[in-house]
Structures are given as C-alpha cells and as structure tokens.
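One protein chain is absent from this view; the other protein chains keep their places.
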Amino acid sequence: MAQQPQAGGGNSRAGTKKELPEHFKAYKHVWVAVEMEHGAVHSVSFELLGEGRKLADKRGVELAAVVMGESRAELDAAAAQCFEYSADLVYLAQDPALAHYRNETACQVLTHLVNTYKPEILLLGATNLGRDLAGSVATTLATGLTADCTELEIDEEGSLAATRPTFGGSLLCTIFTLNFRPQMATVRPRVMPMPARQEGRSGRIIEYSPAINEADIITKVLDFIADRDSDKASLPYADIVVAGGLGLRSAENFQLVKNLAEVLGAEYGGSRPLVQKGWITADRQIGQTGKTIRPKLYIAAGISGAIQHRVGVEGADLILAINTDPKAPIFEFAHLGIVADAVTLLPALTEAFANRLRINRLAS
Amino acid sequence: MSEMQAQEPQFDAIVVGAGPSGNAAAYVMASEGLNVLQIERGEYSGSKNVQGAILYADALEKIIPDFREDAPLERHVIEQRMWTMDDRSHTGVHYRSDDFNEEKPNRYTILRAQFDKWFNARVRAAGATVLFETTVTELVRDLSGKVIGVRTDRGGNPIMAPVVVLAEGVNGLVGQRSGLREEVKPGTVALALKEMHFLPREVIEARFNLSGNEGVVIEAMGTITKGMTGTGFLYTNEESISVGIGCIVDDFVEGGETPYGLLESFKNHPSIKPLLAGSEIKEYAAHLIPEGGYRAIPQLYGDGWLVVGDAGQFVNAVHREGSNLAMTTGRIAAETVVMLTRKREAMSRANLAIFAKRLEETFVMKDLKKYKGIPGLLHGGKAQFFGTYPRLISQAMQTWFRVDGVDKKSKEGAILRSFREARGWRGMMGDAFRLVRAWR
Partner (left out) sequence: MNQPLHSVVCIKQVPDSAQIRVHPVTNTIMRQGVPTIINPYDLFALEEALRLRDRFGGKVTVLCMGPMTAEDSLRKALTFGADRAVLLSDRYFAGSDTLATSYALSMALLQIAREFGAPDIIFTGKQTIDGDTAQVGPGIAKRLGYNQLTYISKIRDLDPDGGALVVERRAEGGTQVLQTKLPVLITMLEGSNEMRRGSIETALAAARAQVTIWNAAAVGIEDLTRCGLRGSPTIVKKVFAPGARSEKAAMIGAEATPEASAHAVIDAIFGRMPAIEAQLFETAAQAAY
C-alpha cells in the first residue's frame, strides 16, 4: 500500500481561529475545474464560472478555468466558451491520456496545476465526475472540501463561506476551510443560475503538457454506452417539468402526469417514494437525492413538499402545486396553488392545454 | 405445527418477543445462568412496540434494582389529572404532590423504542442470545405433543429448547396458530392510536407548570369517544407529548367512527388543543390493548410452554397498567423455569402450573380478579358512562360556576333535575350500584 499523503497544515491543523500558515499566503485566484466529456463542456461548469466571477470580484482576484482533454480543437473551443462565461484565464492541459475522464490522470493533472499555480478557491461540479475528482484531489492536497453547496459567499475576512444542506436536508450549515488552501467546494448542476454569455470576450491561456505515459495508467476505458435518448431524462435543463407524488395513489394514475408533460413538451419526474415503489426510474427523482431542476414552470401534483423535495425545485421560476390538503407544506413555497384532486384535475388540465394550443395552432 | 423426533436442545429456553414481558423473562433467566435464546421480529427491541407510555418503577425494580442509573426515562410523574369531558369542557380532579419528587420516583414517562432497546441491551449483557428481524412462525412439538422448539421465517432447521416462553404481545399469533389459545375477540380488545408531538422542553415545562424532569399525566373519558367504550390520554415526555385515544374494537365496527378521526377530534378538543399548539407530529402508531380483564385470560401454560404479558391478556384497563403486569408475569415465568431447570425437573404442564399458582399471590391476579366485572359493565353501559354522565357533569359545573343572577337554590334544583331527567333516579342508582359492585 502507498504512503499516506502528508498533511498540509503543519501543527495548526485546524481550529476555529483564522491564522493562515505562511506558505498558504501565496494562494490566490478563483478556479473552476471544467468538466468535459465527449468534447463538450458540461453546463454546470458555466454555472460555476458565473458564481466564481462573483467570488473573484469580491476578492479582487482573477477567475480561471481548468480544461483538460486530448483534442486541441475541442480544448480551444472549450477555452473560448470559458472566456465568454467570464473566465480571465484558462489552464489548458492536453494529453492523449486525457481523452476520457479517468480519476488517476485527472487527479494527477489537477493536483499538479494547483501546486504550481496556487488558487485560493477551487470549484467543481457535484456530478459523478466532479465528486470523483474532488474527493481524491482534496485528499492529496490535504485540504477541506465542502460537497453539494447551495450557496457560496465571501465573508468579511475574505474566506469562502460554503453553505450546504445537512441532516437529510432539514438544516443548512455554513462551512469554512480557514487554515488550508485551496478552499474546495462542489455545486450540483442547476443550483446556480446560468450566467449571461458575453460574446467575443477573451482571455489568456496557460498551457500544460503533462506527458502522461499511458503504460503507467492501470485503468483503461473499454467502452462508453451512451444513455438511450428515449429513456434519458434531461430534467435539470427542461423548461417545463410536470411531477407527481404519492398523492396520485397508483402507477396507473402516474400516466396522467406523463400525458400532461407530453402536451406541454415537458419532462416528467416525481418524488422519491415513487422511485421506491417503482413507478418511475431513479433518474427521474427530483430533490435532494435526485435531480435539482430549474425550470420556468414546475407543476407538482400530489406532492407534499417535504424539505428534501423542496431543495431540488426551489430554483423554478413558477411552481404550481396541486394538492388536496390545504395545509400541505408545498403551499409554503409554491407560487400558485390549487386545492384539488390531481387525479381529476390533471386530465382536465391536459385537455384544456391541448385545446388552447390547438386553437392557437389553427390561428397561426 | 410440525412434529419432530426429540433432538438435542440447543438452549435452556426460548423467549418469543422482546417487549417488557419477554425482556423481563429473558433477563431473569439469563442472569440466573440459563442459556437463553430470545427472538424478536422487529428490527430491534421496541421498534414495533407502542405504549402511552407510563412505566411503573416497582415491577422493574424487582428485576433490575438500579435501573434508574442508566435506563432512558423521560420524566417522573408528579401530577395526575383525571378529566371527564364533554364536547366543549372538562371537569377534572388533579392530584399533584411534591412527595412524588422522591429519590426513587414511582412512575415515569418513557419512550418504548428507547426503553425496550435499553432493557434488551441488558438482556444481552446478561448473556442471552438475541435474534432480531426474525419471526417465530410456529412451535415444534414432539410426538407426545410437548413443545420442544420453534421454527422461524428464516427457514432452516428448527431451534430446540425444553421450554418456550410466549411473550409475543396481544395478537398472540404463534400461540393461536399452535392451538394453545383462541383468537383475540374484537369485544375484548381496544384499538389505541397514539401520536408523539414534538415540542421544545421549555415549552412543555411552561405549559404544564413543571421544572426539571417533572411530568404530568392526563387521563380522559367522556364524549371524546363518541359513545364508545374507551379513554384518551396525554403524557409529557422530555421533548414531546404523547397523545392518544383508544376504544373497544367492536364499538368502532358498530359505530363506523374511524380511529384516526377520533384522535383528530380529541386533539382538537378545546381543552387539549392549546396543550399541543405549535407541536410537530413525530410519529403515529396504532396498537391493540387486551382489555377483557380476568375473564379473558387464556390457558397460561402447558407441556413445554408458558404465556406472559399481553399475550396472556394481562392488562388492568381501569388503572392503565400493562407493562408492569407484563414484566411481573415475565419475571415469575422465568423464576419458575429457573427453579425447574435447577432441580432438573421436566417442563411439563404439571410442573409449570407453579407459574399460575404464584401469579395468584401477586397484585396481577388480585387486581384483575377485583375488576373482573368492569369491562362488561362499561361496555354494556357505554351510552351512560361515555355520553350521558360526562355531559351532565359538565352542565352541572357550568350552571354552578356561571354567575348570571340566578339564585343558588334554583341552580341546585336545575342540576338535580337535569340528572333525573336524563337518566332517572332508578337508572342512576342502578349504575352506581353496578359500578360499586364491579369495583369491589
């Protein structure tokens, strides 16, 4: 077994008092580790750049993006996009061994860049890739990492205040990494709003060729089986989402949700118990342990609005709740509510929407 | 029930169930050096168990004298309120005494999930083997009909022991399926519903006038049960309030009231609602209580088996005692088995009869005998006891306390008249007579 990585903080490993060790004082700038799979940048990285911009401005430092991959064309395109989403600087790591994401290679590259260029804040998406990478990078650097943040702030003393749900979502807590650098955090897709794109904006590129010897890498990617489009839910990025909960009472009634979604060209999803009952697949679960969504319109039928569900939908512009119980918690955070039986209202709503859209279609 | 050729016993005794009766039995036997197997279907002891819950110290003290040192106790009871209620009011007798702030308090509120878990940890520490998430499906008998072991839902070979203590609670399915006892009758069991309402301890203390770990108990009867035989209760825990109501199952069937509706309206009673205001419901449970009393007690022993606790109908419904009877019957059953094991005597029906004989000498049988007429009386006269009288008492109180220019003599007259008109002198005398007779 390998050696234990060395702790970074010397004697004063933690403690609540802020006294940054001398060798961490050179750590500056805010970084986003950009997630790239199959040549394209994951939108969560842009969302993070938007958030990173605010943090960098508050600290009066630069915002940098780290992109890694194999193809120069793809990397250049990614860098250009990062600039348009307000990065000042892009660290560009190119190597054939970076063609697909692998923990070994990515961890090696990112750790090297951090140790060389010393950022004070490092943000990653809380996707499978981001969490895989963040956990091992933080351990290698022996620094603090706060997962699944819902809010990032700079406090009066200039430290990163990372807020995240805790205890099954019933509470929020704010976490600091005071005596170590970089301060690391992951954020789930769609938790932060998509920033505006500034076309034509550009910046500096710093290149890095890690010269990885493929023979040294134990793990090989044999294949990638893309999700079939038919059953792939793109819930996080849908404009309209219709969801159902236990109030629908049966798997058959859940069809009513799908019907409405179809008429609206929307995605459909549901609360966690429906996954447990097998009415929907896990990738359609909305909430803390499912997907976070940020649609323009969210229709929740027969969902009580438990806190774990709430944290996944709060970013929606307009939430309509249909529930038979006027005291259901969902009415506390929905924008529009109706006390009604979803099993009768959903078909009526589907019909009414269909009619209005048909009329409009005839008119146009 | 399957029949088996005699096979080597693996344990000295098997206890089915880990409620208060099973824990008491297993603890006593294990601490006396017996090799005990206890089988519980819940995830842990207490996970499926429901109680108000008041713990009576005496019964437990006889088993674990120093239990106060580490048992999870909520509050010790210093005040008892007995309420007769109509739809808008309650008339109460409250007894509060600083004497209850004694060094070794007499009664405590507990949370069964925690208390049973603690008790069972003691059982294991005493050396018993405990299986959880395992349900006993049937008793195994030898060719002579003697019980020699059990089978479980985990399949495999049966587990053998010379004696099985059935501490399986009110439904008693194992005993029933094995033909040891009859099915529980809907006329002799109550269905009780209970909710835990979470409230900060400061709020509870202010609301009930308590300090430290003092607690209050409210027992209530009257129109809250909508004419059915039953009672309601409210107990203060450390950071929660237990509130519940229960009625004889037959009455629910007859009257068409839903148990949940009954609890809802009890909670919304103007005398109860402010006590719960601002609370958050933490858990909800329903459970049966055997309330048939002495007359409903089944056969308690046979060749290779004993019945203890709720499975033996050991509940004193009038005084709301159950867990203490459960622990006491569990202890005495265990002591009987220990004695026979030591003497190397057979776990035969004749020898195990000592268990029943010893029970006769305890408060358990004495109390149940004393009240043997009560269940029938209350059930028969439920319209009066749970409707007419509570209403009359409330009316009388109101007439008496309202100052409205009517002279006191006329008020007295009106009160007496209201009682007479509602029930007639004869009826009232009869009720009183029957009550006194049943009570003696």
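Order of writing sets the labels: A and B. Residues in every chain begin at 1.
As a working rule, a residue touches a chain if its C-beta (ideal position, glycine included) is under 8 Å from a C-beta of that chain, and two chains touch if they have at least 3 such contacts.
Quick caveat, the model's predicted, so the values are computed rather than measured.
Colleague: Counting the whole assembly, list the visible chains that the omitted chain makes contact with.
Modeller: A, B
Colleague: Check the options A:173, A:196 or A:251 and report the residue that touches the missing chain.
Modeller: A:173
Colleague: Any idea which of A:131, A:201 or A:258 touches the chain not displayed?
Modeller: The one listed residue touching the chain not shown is A:131.
Colleague: Since one chain isn't shown, list which residues of chain A touch it in the complete complex.
Modeller: For chain A, the residues touching the absent chain are 1-5, 7, 9, 11, 13-16, 35, 37-38, 42, 100-104, 107, 127-129, 131-132, 134-136, 138-140, 142-148, 161, 165-180, 218-227, 232, 239-240, 264-265, 282, 289, 296-297, 307, 310-311, 317-321, 326, 330-341, 344-345, 347-349, 351-353, 356-358, 360-361, 364.
Colleague: What does the interface between chain B and the hidden chain look like in terms of residue numbers?
Modeller: Interface with the chain not displayed, on the chain B side: 37, 43-44, 47, 111, 113-114, 129-134, 152, 154-157, 159, 196, 198, 200, 202, 238-240, 278, 280, 282-283.
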